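Starting off with a structure, shown below.
Here the complex is missing one protein chain, while the rest keep their positions.
So, chain A:
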Amino acid sequence: MASMLEFRTPGYQGSAVQYSPYYDSRLAVAASTNYGIVGNGRLYCLGLSARGVAIEKTFDTNDALYDLAWSEINENQLVAATGDGSIKLFDLAVDQFPVMNFHEHNREVFSVTWNPIAKDTFVSSSWDGTVKLWSPTRTASLKTLPIGCTAYSTTFSPTNPSIISVSSSDSHIRIFDLRTPVSAKYHLTTVIPVHAPPAAGPVLPRIATPGAPPGATYAGAVPGEVLTHDWNKYHDGIIAAGGVDRLIRTFDVRNPTGGPVALLAGHNYAVRRLAWSPHASDVLVSASYDMTVRVWSDGSSAPIPPAENTIRAGTELGLMNRHTEFAMGVDWCLFGAGGWVASVGWDERVLLFDAHTLVRS
């Protein structure tokens, strides 16, 4: 644990962090007073220098902030998801006030993600059971996708600008393809039941987890809320999902009912946020209510492929235990040698560290 940078956000508990896609020395943190239960929010824009982490700019909001996303099309802009249902677009060149306000959600907005390919849209998910597609230049949403229950996280496919995925409280990941005609299903093309056992085959798959007893089979789990998910940046169609049942599962969207591809067990409480590495195809990082940040390998790069009808076991590469409250947000830096991670927690701290230093030898 040699190099670790720390920044404090006094009075504000962080809920999300993201590195700028334009600068290797800039990141933003969405934070709220009183753990986001009551009070205000503050968006921090932080800069890294030889002297450590310093504030470049802050924006205050009237309601708690739950998520943020850097603009992919303008290096000085970012959007923040607030508790009053609005999404605010801030510009680093403009003091105090947002340059745009997008207010259509009726409840808290939990997640916002910018389109990484087309770059001209972003998507938001809310407690009101909808996901909305926005253009940064229009105050009215371009599209509304119905979920029907709390939509905790939404993101775009890293390989296709028309594909949106949503994880929700009903234990499902929904995948929408905007290229399909608006028919009765509102672009919904695939539904992954996260906790269901594999639908195909009479024989339940074995679990290759080292800790599991020999011959253990995977028979699904009690449906629970799926709090977070992310697309693998290298393997097309692989999604990792985490939620209140503490496990991280990876799925192949081409076989949505086939059950998990890999199981990553280790967190002691719900998984709040996870992110696949932009540098390696099998590495992801997760932040959890057990106050830890863990780095995982999903086992896909193992030299020996798993036996037939077996769920792969992920391995925990490392554990970052410095947060003293729930770890809420985590993100990879896109630049550098690879492996820098930022995490935020309700202990009012932002921690920046090299994931390689966590890896146990």
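The rule is short, and it goes like this: a residue touches a chain if its C-beta (ideal position, glycine included) is under 8 Å from a C-beta of that chain, and two chains touch if they have at least 3 such contacts; residues count from 1.
Just so we're on the same page, contacts and distances are computed from a predicted model.
A single chain of the complex does not appear, and UniProt lists its protein name as "Peroxin 20", one of "3-methyl-2-oxobutanoate dehydrogenase (2-methylpropanoyl-transferring)", "Tubulin epsilon 1", "Peroxin 20" or "Glutamyl-tRNA(Gln) amidotransferase subunit B, mitochondrial". Residue A:I37 is the one among A:I37, A:A54 or A:A219 that touches the chain missing from this view. The chain not shown here is touched by just one of A:N101, A:T144 or A:S301, and that residue is A:T144. Mapped onto chain A, the interface with the missing chain covers residues 1, 11, 33-35, 37-40, 106-107, 128-130, 144, 146, 180-184, 186, 268-269, 291, 319, 321-322, 324-326, 346-348.
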